[in-house]
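With one protein chain withheld, the remaining protein chains of the complex are depicted in position.
Chain nomenclature is as follows: A and B, assigned in order of appearance, with residue numbering initiated at 1 for each chain independently.
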Amino acid sequence: MTDTLDPRLGWSRWRRSWWYHAATYAHTWRGSVASTIFFPIFYLAALGVGVGHLVTQHTGLVQGQTYLHFIAPSLLATTAMQLGEGESLWPVLAAIKWIRNYHAAAATPLEPEDIYLGKLTWVATRSLGTGVVYTIVIACFGALQSWWSLTLPLIAVLITLAFSAPLIAYAATVQSDGSFMTIYRFAFVPMFLFSATFYPLTAYPGYLRPVVQLVPLYHGVALARAAAFGRGAWGAVLCHLAFLIAMAVVGVIVGRRTLRRRLVD
Amino acid sequence: MLLRALPRFGSRRSLHVFERNFMVYRSQWIMLVSGFFEPLFYLLSIGIGLNHLVGPLPVNGRLVSYAAFVAPGMLATSAMNGAVIDSIFNTFFRLKISHAYEAVLSTPLDVADVALGEVWWALTRATAYAASFIICMVLLGDAGSSWVVLCWPAAILTSLTFSCLGLAACTYLRSWQDFDTVALVQLPLFLFSATFFPISLYPHWLGALVAFSPLYQSAALLRGLSLGQFEWIMLMRVAYLVALAIAGITLAARRFQRILAP
Partner (left out) sequence: MASDYVLEAHDLVKRFGEFSAVKGVSFSIERGESFGFLGPNGAGKTSTMRMISAVSQPSSGTLSIFSLDPRTQGPEIRGRLGVVPQEDTLELELSVRHNLEMFGRYFDLPRKVLRERATELLEFAQLSERANDKVENLSGGMKRRLTIARALINRPELLILDEPTTGLDPQARHLLWERLYRLKREGVTQIITTHYMDEAEQLCDRLVVMDHGTIVAHGAPRELIVQHSTREVVELRFGTDSHEDRHLQLAPYAQRVEVLPDRVLLYVNEGDDTLRQLHAIGVVPTSALVRRSSLEDVFLRLTGRTLVD
């Protein structure tokens, strides 16, 4: 038996990269576990219960739901996005440029594609874990109404991948982290606030609605809501799914190339 | 007492620390500008949607729109966020990562000058932040009265308080991972300081607890000023923020001394 790796058996190599990322995370998990559990509780308590109380007094139900139930799925979606974003910019550039551990990994039998896919699967793993915690928290607040809500963790994974794959591809091309803060503040914060997250799409003036529908997170939020409440037109759901999958696939295609170019060429 | 403390506390040389920060920020201005935009985006988002879902709220007998209710809270939040970026994040970098302060201390400046210089910088940034945010409030129609101009000094005071507390807090951080803890403090402060709903919604005991939050005191003060509703309790709020600022900077100076010149 030789120890050489069959180049076709991708997983046998990129799972090493997955392990590597998991092991790194093992050093730093404490803080992020606390935020994974407490942040949804904080948001649901303040916005769902607190602001929800005011909404109920004035408006009553929002799209047939209490305000608490209405925003609970969108928090899962936004958190999945933030996870993908937080894991894919600074940490990737650090691994390429400052700590240079991706260069070390590229000096082993791992190909840059393996590193990329290992990173991506690791982010997806974390997203799955976070998704499960969120689904439980949301269930505790009584916001789950259908068996479809069991798919919420998977939806979280899809949303994370849709953001993570292209962002890693981008992070592999930059020389400094100068643009990251701008992306965070001027793309992700507005996306968090303007993706029909905290109120229905109908609150926007008619001419703005198509614009909102082009925002990637909007599709994540809509998908999560459809799953939590078990209602939603099949056509619309497929459209949301297609949008997110397309982002992830394009990200993977580009990212494999950009990371190779950065590490090897 | 304050007057007696002042001459000992730092010197004119502290302005050079300000100068240094200015030099750095010429290349990093986007970071500071962006800190200002976050609460503005909140304000815009609330104006579009939640404003209609929540409807007007009574504040001291006057009905105000939800956006006008939230705006002062967002102003206070922008002061807090700016302080977190500058006084915690950037100061931590210079204190523990690049050790740039150690170099400064081998010049005629001493520890008090460094701490004071950071406060000058924080104040300047706060002045600009607050002014632009208040202008946005007025333009969006979220200012309750023309007394809103008084929010300017009050927001600067808020920034000062959070900067002093931030300077003290950053000396306790050991690594970047500890910033998870910072976020774990910052987020509940932001969400629960009666920024999004009146403190009267809380059970009595919880409301008493929230009253300790400097962000609540600041938001309540700014809300009163924005609506032109003056009460004696506002003086208490100002006093609380000033007291926290003094406590923060005193602790910060002592901790800086211990770390930089043991």
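FYI, a residue touches a chain if its C-beta (ideal position, glycine included) is under 8 Å from a C-beta of that chain, and two chains touch if they have at least 3 such contacts.
All values derive from a computational prediction rather than experimental measurement.
Q: Determine which of the presented chains are touched by the chain that is not presented, and list them.
A: The chain that is not shown touches these displayed chains: B.
Q: Based on the whole complex, identify which of B:E38, B:D86, B:D110 or B:D142 touches the chain you can't see.
A: Among B:E38, B:D86, B:D110 or B:D142, only B:D110 touches the chain that is not shown.
Q: Contact with the hidden chain only, please: which chain B residues?
A: Against the left-out chain, chain B lists 11, 13, 16, 19-20, 23-24, 27-28, 98-100, 102-110, 260-262.
Quick note on the criterion: only the chains that are shown with their structure count from here on.
Q: Distance between chain A and chain B based on Cα centroids, please, to the nearest Å.
A: Here chain A and chain B have centroids separated by 30 Å.
Q: Contact residues on chain A for chain B in the complex?
A: Going through chain A, the ones touching chain B are 28, 30-32, 34-35, 38-39, 42-43, 45-47, 50-51, 53-55, 57-59, 62, 67, 178, 181-182, 184-186, 189-190, 193-194, 198-200, 203-204.
Q: Over in the complex, which chain B residues touch chain A? Could you list them?
A: 30-31, 34-35, 37-38, 41-42, 44-45, 48-50, 52-55, 57, 66, 177-181, 183-184, 187-188, 191-192, 196-197, 201
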